[in-house]
Each structure stands twice: as structure tokens, then as C-alpha cells.
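All remarks here apply to the structure that follows.
All protein chains but one are shown at their positions in the complex.
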Amino acid sequence: MRVDLNADVGETAALHDLGQDPALMRYVTSVNIACGFHAGSPHVMRRTVHLARQLGIAVGAHPGFPDVAGFGRRPMRLSADEIEDIITYQLGALSGIAAASGVTVTHVKPHGALYNLAAADAGCAAAIARATAAVDPNLILVGLADSHLVTAGREAGLRIASEVFADRGYDEDGRLLARSLDGAVIDDLDQVRRRAVWMVEHRAILTRSGSHLPCEVDTICIHGDTPGAPALAQAVRDALTAAGVTVAALKADV
Amino acid sequence: MRVDLNADVGETAALHDLGQDPALMRYVTSVNIACGFHAGSPHVMRRTVHLARQLGIAVGAHPGFPDVAGFGRRPMRLSADEIEDIITYQLGALSGIAAASGVTVTHVKPHGALYNLAAADAGCAAAIARATAAVDPNLILVGLADSHLVTAGREAGLRIASEVFADRGYDEDGRLLARSLDGAVIDDLDQVRRRAVWMVEHRAILTRSGSHLPCEVDTICIHGDTPGAPALAQAVRDALTAAGVTVAALKADV
Amino acid sequence: MRVDLNADVGETAALHDLGQDPALMRYVTSVNIACGFHAGSPHVMRRTVHLARQLGIAVGAHPGFPDVAGFGRRPMRLSADEIEDIITYQLGALSGIAAASGVTVTHVKPHGALYNLAAADAGCAAAIARATAAVDPNLILVGLADSHLVTAGREAGLRIASEVFADRGYDEDGRLLARSLDGAVIDDLDQVRRRAVWMVEHRAILTRSGSHLPCEVDTICIHGDTPGAPALAQAVRDALTAAGVTVAALKADV
Partner (left out) sequence: MRVDLNADVGETAALHDLGQDPALMRYVTSVNIACGFHAGSPHVMRRTVHLARQLGIAVGAHPGFPDVAGFGRRPMRLSADEIEDIITYQLGALSGIAAASGVTVTHVKPHGALYNLAAADAGCAAAIARATAAVDPNLILVGLADSHLVTAGREAGLRIASEVFADRGYDEDGRLLARSLDGAVIDDLDQVRRRAVWMVEHRAILTRSGSHLPCEVDTICIHGDTPGAPALAQAVRDALTAAGVTVAALKADV
């Protein structure tokens, strides 16, 4: 058994403040770096890339809708071409910064409203997969397990990684519960830890009602903007290791 | 005798309007595409790259200060690291978009206040050269003839291209006259045409007082935001050709 | 018979370039000034306010979604509170600039995707009306004739102005045809002129199929971003005047 632990990072606005990212990054195996559209800046991106290089963890792009004021969490209606363009631009920008630091970008995971749209909408998913493959066909596309994004990535000939959330509730169709609903966000550390191990062991997600939905489980997301995220990441990682799971970055041949 | 004709393009804000760029691009041999910081957008960038590919002209990055409201014409005091980061980011973004269209970025030419600062300030020039070389050592760095940027590019091991302006006045030190001064902008088409040919033939610039300053003349800039820029470009190109000058994009071995 | 002619202005990005606005503003009686979210800048806003003051025409706010790259034409899903906040912010910003120039803002007209959403969605319309009334209950709210925005303005106790378009096609429900459809944009100058006079005389709009939908006709929009907009505005104004229509800004007691 093997799984990747990933976190969205580089989402502070401040020029010289990485927030709790340095602490958090000690416990994950991959990071998804914000590319300036919903958060982040060239300077934060570079510093985060350097930190990832130093820690030996995988670097991915975390592109979002162009909406800093809304942190990329508000759906925008863009054409498929426009979605392709904003993915290409952001992925290119991070790739430039990574290349200048001798680091290769390994994966792409869309952010917020774009992630949710890509999970639910085949056209959006295809646009993201197309943009990713056009920039570099060796990139891994990370999407919600059993979603349109994973399917679109596969169809575009990309390697894909199915993501699950240990601290979020799921509905009966395997979609994340909206943050406004009861049970959408799971705060209890013990429960998060147990869910993480359970999902990896069972290759399934647990819905709100208690059903099991079998799915690929390649990577578990740790939300970097949760207070106490570093402690959460450490706890989940320790629990996985104790259960005999290898915690390691997505492999090239996933 | 050989020279490149270049224009700054993709500087419209609108999503689906390229302004007079398509007309202008018929007459130049290289374009410098705005990368979203002082002007431009992912969509305008892609459409401009496609147009350049179709016309068979060279594609370069035109990075600027992050200042849309000021069109990148207002100096900002950034650290050398920050300058390096904004060049890397913008160059990476355009490279991503170009790569996705099967186009290779050939050169980098900073915009506006950043161009002027790079001409006059060795630290800024070195940061830009460093960023360019780190992303791709095969890139050509375009700078004001006989300026710090050209020197810094050479020292960083980059091929460089010396740029002159046929429609701008120069002071006795070879610097562009500030736009607010008399004689800074030359409107007369005949005069612009004659100056272009003269500069290529003499490998020199003509200062305000009429002195000649010898310099390399690899590329002549046509300002894309001048009304009537396409006609100006056509006139300059025709005059150069009539004078026996080969008008062609910067070569790999400049 | 009386009608206002309005134009959306201040939508250039450039710091010192007002485009064709100065020419266009000679023929309209009201302008809606972009407030920096979809286009415009503090400097363009001030210069446009000064120009309007000099010409003696009415100044209104033209708030849009925060989306410069998309020119405010892409729908964004914001909460009612968020819509209220972006209207309040943009209206306040223009009011500050107008006040500093001794000018009073007389009206508010949302832009692009926000205008369309406000026409079709009662919640969005109510949020805009609420924001407008909270900043200044004397403001006139301009909306698509017979739309939710006009209703919401009336319910919020605001004076409202019903807007029609002489150069756009309408469907059978009185909605503007999407720009991608045939007949959505009417280019023929004669036809635009005739439609303008007809709408004012009949207090109705003409649908695609030729039906008449009676409605208030307080103001006619001239699209400022159409090439040749100044000539179009002049032609429409002359045609209205020749038909005995008084062309004048919205009155305080509309």
C-alpha cells in the first residue's frame, strides 16, 4: 500500500511571508503551488519551489480562476478555450520558475471552483487535460477520484492521480459536500486520521450515509489553510505509516 | 546588411480584440508579446502566438512591471530577486503558451520602465539576464544598443540583440529622450524611414545635436501603439529593402 | 417625446489614452464610466469626469465584475452580499473622484455580464438596487427595459431608467440576443437610426420576429467600443432631433 500526501501551498499574498507552509511541507510528499491567479506571486512561488527542492518533495501547479478577491472559490463562466489558456499560462509560469531553480514540475491540480467544475463538467475537464498535455505530456493530472477530470486526463493520454479528502464529507455520488453543509468539514483529528487510513486500505470513499464507494486512492489532500494544518499532516502521515502504508510522492509510472 | 524589424504586440486589454496588431504583424519580422503584467492576457497571448506562427515571424516575451493601470511605464523599486522572479514568471507563462502551440520563444525584450531601468542600471540588467539564462540559455536578450542590458546579457553568456528606434530622439549619451521632451517622438514618416536606413547603413545612432554614436544595430523597433503603425512598419520595411538591406528575424547565431 | 442617449466610456486600459471617448461624448447626454473592475483606472476615471463636466453631460457609474482579462463579460457566481459589496465599492470610488471634481454622480448602470444577470435574476437585481440605495437614494438605476433590475430599483425606492438598444436584436421575451447569434448586432447605420426613432415613438421594442413589446424607453445606449461609435451617436442623435424628439439627460424626476 502506497499513497501520496499533498497540500495546496503558496497561497499567501504577502511578499515575504510563507505562513505555515514551511511547517506543513515537512510532512507532505507533494505540493501544489498557487500560480498567481487566485493567490500567490512570482516571489512566493520561487521561495516555495526552493523549499520543496530542499525538502525533496514533488512540485505541482495549482492553477485557479483569475479571482484574487474570491480566492478562486467563485465559479466563472469561461469558454473551453479560455480555460485552456489560463491553465497553460499558469502552468508555464510555474514551469519557468521551477526550471530556473533546477526543479521539474511533476503534476497539475486545479484549485477551488475550477477543481469542482473540472470534476463535474466534461468540457472543462477536457480543456484542462488538453492544456496540460500540450505543455508537457509527462505531467500527472490530479483530480477528484472518479470524476470527469480523471477521465479526461486518461483520455488525453496523461497519467492521472485520484485524490481523496480525509477531512471532507462526501455525498452519495462521491462529490464533496458543499462547505456550507453539516459534515462538510471534519475537524476531529482522530476521525481524520482514521478516515485517511481507511480510505487507503479500502480503496474507497465513505459517503455521508456510511456507504462505501470504491475508487482509486493515489493521493490524500491536506488543506493548507486549515489552522493547525502542520499538526494534522503529521498525524495523518504517522497514522498511515503505523498502518504499514508507504507515504511517497506520485511516481512517474502511476 | 541585415536587420530585424520588431514590434511590441498583444498589449490590448480586451479579450477578443487584437487591435491593429494583425495588420502590423504583416510587416515586421519579430514580435515581443506582452505577458499579462503591464498588458495582455492568456487569451490575447495565445491568439498573438497563433498569428505569429501563421506569418512565420519570431516570437519573444515582452515582460513588464506589474502595473496594468500605468501600462508598465512607471518605475517601481523592486529588489534584484523580485525583478528576476517577475521576468522568470512572465517568460515561463509565454513559453507555456508558445509550447502548447508548437512555437519556440526566441527572445526576451523588457517593456517600458523596466526596459529603461535595465538600460541604465547594471543591477537590474544583471537580474534580467540571469532570469533569462536560467529559463533557457538559447534565448536572445534584446536591449537598447550600448546599454547595461546588452552588457549584462553578454556577461551571462546570452546572445544579445542591440535595438535602435527610428522614431525616437536620442540624447548625447545614446539614451532615449524622455517622451515629454521636444524631439522625443518623431512623427514624420519620411524622416523615420530615412533614419532607419541611415542607422543600419552607418551602424550608429544620431543624437539630438546631430552627432553620430557608433553602435550595433540588430533590430529596429516599430511602436505598435502609434496610430498608423502598420503603415509606418510597411514604409520602413520598404525603405530598408530598397536600400539593399535584408529584413529578417534575429538569427540563432547573432 | 424625450430620451437620453448614453454611452459606456472610460473602458480603455491605457493611462493617458481615452480612445474615441472624447469624440463620442460630444453626441451623448449621459456617460457610464467604468470603475476599474472590468476596465478603467483612477486616472482614466478622473479625466473622463472632467471631460463630462466640460461637456455638461450626466455622469454615472458603470460597475462590473472584477475581471479585466474578460472585460466583465464572463458571468461569475457571487453571493448577493458580494454583489452588493462590489457595487458599493465601485460606486463609492467614482463618487469620490466625481466629488473631488465638483461633479455629482447621477446614475448607476451595471456592465456586461452583471447587467445581463441583473436583468434576468431577481436576487442579483435586488442586491444592486440595495447597494445603490444605500450609497445614495437619489441615484437613478439604469436597467434593461422590463427587466428584473428595473423592478428591483422601483421596489428599493429608486428612480429607474429603462434602457433600449438600437443596435442590438431582441428575442421574443425582450431579452438581448446573445452576441454569437445572427442578428444580435446591427451594423447598418440607417437601420440603427430608424430603430432608435421607432422605439422612442412607439415606446416599444421590436423583436427578432417583428413583434412589438411595449416598454418604457428612457435612454438609448450607444456602444462606445463599436468602431465608428462617434459617427453612430451623431447619426442617431440627428435622427431623433429631426423626428422631434428632445435628446436630454435623465431628469431628476424621471
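Labels A, B and C are assigned to the chains in the order they are written; within every chain, residues are numbered from 1.
Just so it is clear, contacts are C-beta pairs under 8 Å (C-beta built on N, C-alpha and C of every residue); 3 or more make two chains touch, one makes a residue touch a chain.
For clarity, every value in this text was computed on a predicted model and none was experimentally measured.
Undergrad: For the chain left off this view, which of C:135, C:149 or C:229 is in contact with it?
TA: C:135
Undergrad: Out of C:3, C:45, C:76 or C:235, point to the residue that touches the absent chain in the complete complex.
TA: Checking the options C:3, C:45, C:76 or C:235, the one contacting the hidden chain is C:45.
Undergrad: Pick out which of C:99, C:122, C:178 or C:242 touches the chain that's been left out of the picture.
TA: Residue touching the absent chain, from the options given: C:99.
Undergrad: Which of C:39, C:68 or C:86 sits in contact with the chain that's absent?
TA: C:86
Undergrad: Of the residues A:42, A:75 or A:110, I need the one that contacts the missing chain.
TA: For the chain that is not drawn, the touching residue is A:42.
Undergrad: List every residue of chain A that touches the chain not included in the displayed model.
TA: Residues touching the hidden chain, for chain A, are 12-15, 36, 39, 41-43, 68-71, 73, 225.
Undergrad: Mind listing the chain B residues that contact the chain we can't see here?
TA: Contact residues on chain B toward the absent chain are 66-67, 69-70, 74-78, 82, 113.
Undergrad: Which chain C residues touch the hidden chain?
TA: 15, 36, 42-43, 45-46, 81-82, 84-86, 88-97, 99-101, 131, 134-136
We take it that only the chains that are shown with their structure count from here on.
Undergrad: Which chain lies the greatest distance away from chain A when centres are computed from Cα atoms alone?
TA: C
Undergrad: Centroid of chain A to centroid of chain C, CA atoms only: how many Å?
TA: From the centre of chain A to the centre of chain C is 42 Å.
Undergrad: Among the residues of chain A, pick out those that touch two or more other chains and give their numbers.
TA: Answer for chain A, listing residues that touch two or more other chains: 82.
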